[in-house]
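And then chain A:
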Amino acid sequence: MLSLIVFLPILAFAAILLGAPARRTAVAAAAANLVLGLWATFTWKSGFWSFSVPVLETPSLNLAFGMIDGMSAVMIALSVIVTLAATLSSKAPEGREKLWFGSVLLMSAGALGAFASTDMFFFFAFHELALIPTFLMIGLLGRGDRREIAWKVTIYLSLGSIVLLAGLVWVANLAGTFDMPSMIAAVSGGELAIDPAVQTSIAALLIVGFGALVSLFPFHSWAAPAYASAPAPIAMLHAGVLKKFGLYGLIRIAVPIVPEGMQSWLNVLLILLLCNLLWVGMCTISQKRLDAMLGNASVMHMGYIFLAIAAMVVTPGSTLGFSAAVLLMFAHGVSVALLYSLADRIERATGTLDFADLGGLAKSSPALTFIFGIAAFTAMGLTVSANFVGEVLVFLSAFESYDPAAGLAPIQIACILAIWGVVISAVYMLRAFRSIFHGPATGATRAAPDLAVTDRLSALLLALPLLCIGLYPNLLLNLLK
Partner candidate 1 sequence: MTLAWILFYLPIVTSAVNQLVLRRNPVVPYVATAASALCFLISLVLLGREGEVGFNWATIGDLNIRIALKLDQLSTGMMVIVTGVGLLVHVFSLAYMREDKAVNRYFSGLGLFMFSMTGIVLSANFIMMFIFWELVGLSSYLLISHWYHKNSAADAAKKAFLCNRLGDFSFMIGVLLLWGITGHLTFEGLREWADGGGVAAAPAGVLGAAVLCIFGGAMGKSAQVPLHVWLPDAMEGPTPASALIHAATMVAAGVYMLFRLQLSIGSDAFDNFAGTTIAWIGGITALLAALMATQQDDIKRILAYSTLSQLGYMIMAVGLLAGEAGMFHLYTHAWFKALLFLGAGAVIFACHHQQNIWKMGGLCGRMPITSATFAAGTAALVAIPYVTSGFYSKEEILAAAYSGSTALFAIAVVVAFLTAFYMTRAFVVAFLGKSRSDDASHAREVKPVMWVPLAILAVLSLISAFLTGPLNAYRPHEASLIIVAASVVSLALGLAAGFFLYRGKNKDPLNIPAFRERLYFDGIYDNVIVRYFQDATAAIVHFLDEFLINGLLAGGAARASQGFGNLFRRLHGGSLQAYSFAFGLGVLLVIYFTVFF
Partner candidate 2 sequence: MASLNDYLLVSGLLFAIGLAGVVIRRNIIIVFMCLELMLSAANLSLIAFSRFNTLEGLPDYNGQMLVFMVIAVAAAEVAVGLAIIVALYRSRQTIHTDELTTLKG
Partner candidate 3 sequence: MPQYLFWFFATIMLIGGLAVVSFKNPVASAISVVTCFLGLAGLFIGLSAFFVGIIQILVYAGAVMVLFLFIIMLLDIRAEKARNLSWLATAGGVGLVAFFTIQLVGVLGEPLPNQQAPPLDPETMAAAAENFREDTRIAQSLGEGGLPDVHLIGHKLFTEYNLPLQILGVLLLVATVGVVVLSKRQPERES
């Protein structure tokens, strides 16, 4: 039945092409998908949702959807939530509604397909499908240097995809199947034993490939300009949902199938993720515009999830790192989407995102301030937000293997340095909040209108999961069991 969830956006896309009213169709499809998706998320253990259609006999290739574990379910929930919020909150430029909402639906379908696929081929293919509207929308409707940025994104992501494809093909070739669950079962059952040297090479390909898609340092320089330039729904969907594909892939494929390979790259991975957190974090501090800052911030926070992945590699038997990573992926996706949608909202209301031109928005837009406050404090990992739970679980997972007699292992040192990222994110988020909402009002903000009803709806849709999971993480953690 997952096929319904995946294909509903595509059907809606087709309907829009055929002339259905773009916005209403998109919102209706996204809302229907939200209901279906959440239902699927909470009942993922039932076999009701799996779906399989053979495509090729040899090599055996099936268009197969199913919930491999709770991670798929959570990611699907993330996708449907962000999709509805993106369609609700965004405002298409005159005459471009078809392109605008069509792209959103197509991206949503791609992301859902990737997360729902149990087959490695379609897992990859759906992600590529979702990248097409990303490029198009940045290139056609982006801000600033949109052509150049669209090219940059295209080249980075395509190169990442190519490297990734090489890794995936290698894995599939060794495993003799495209079916991911049976691959994982074969590895854990001992039927598939990959030579350590080969594992090292595969792991390198996968880390670089998935890493470029997730903007792992030093493949990060596409992300910030892309998110700053992309139209809001695209930034929301890409930063919030689609980017998680890389992390999802690392957790789903790299960690279980080539554990020894990942082990041999562990220290490199730790250094890179620290660069993500500290280096990019410092870059974030020096940004002068909200969109650029948010772009860098979302790159920075990937470091925590990589830390969780590193912890999964260090302590293979434990589920702590896994839960931490999934929870943080969800939390980061939702909070980033919320921030982008609000940033877009601020720009529409005031015409600028420059910190120097903003100020005192709290007076004219209290609701916006309230929601942005939730989003900003969530993004900096304040407690009772899902992000905090994710981060604290990440830290705990990194310390799970700590042996006081042996001293600090590299992962614990990395963890301690990574916690400094908490301070960095507080610095830039507080600065942003301070310069946008506090202080005396400026010309741009004095008469800015407050949130409209649809804006509030979409903001609530995103803020509620963050708060609920922050208040009671078992809500999500129970799904992962």
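How were these picked? Simply put, all candidates are chains of the complex that A comes from, given by their letters.
Note that in this section a residue touches a chain if its C-beta (ideal position, glycine included) is under 8 Å from a C-beta of that chain, and two chains touch if they have at least 3 such contacts; residues count from 1.
This structure is a prediction, so every number in the text was calculated from the model and none was measured.
Here chain A is displayed by itself, and among the listed chains 1, 2 or 3 from the same complex, it touches 1.
By the touch criterion given at the top, residues 152, 155-156, 217-222, 279-280, 282-287, 318-320, 323, 360, 362-363, 377, 382-384, 388-389, 392-393, 395-396, 398-399, 402-405, 407, 412, 415-416, 419-420, 422-423, 426-427, 430-431, 434, 437-441, 472-474, 477-478, 480 of chain A touch candidate 1 in their complex.
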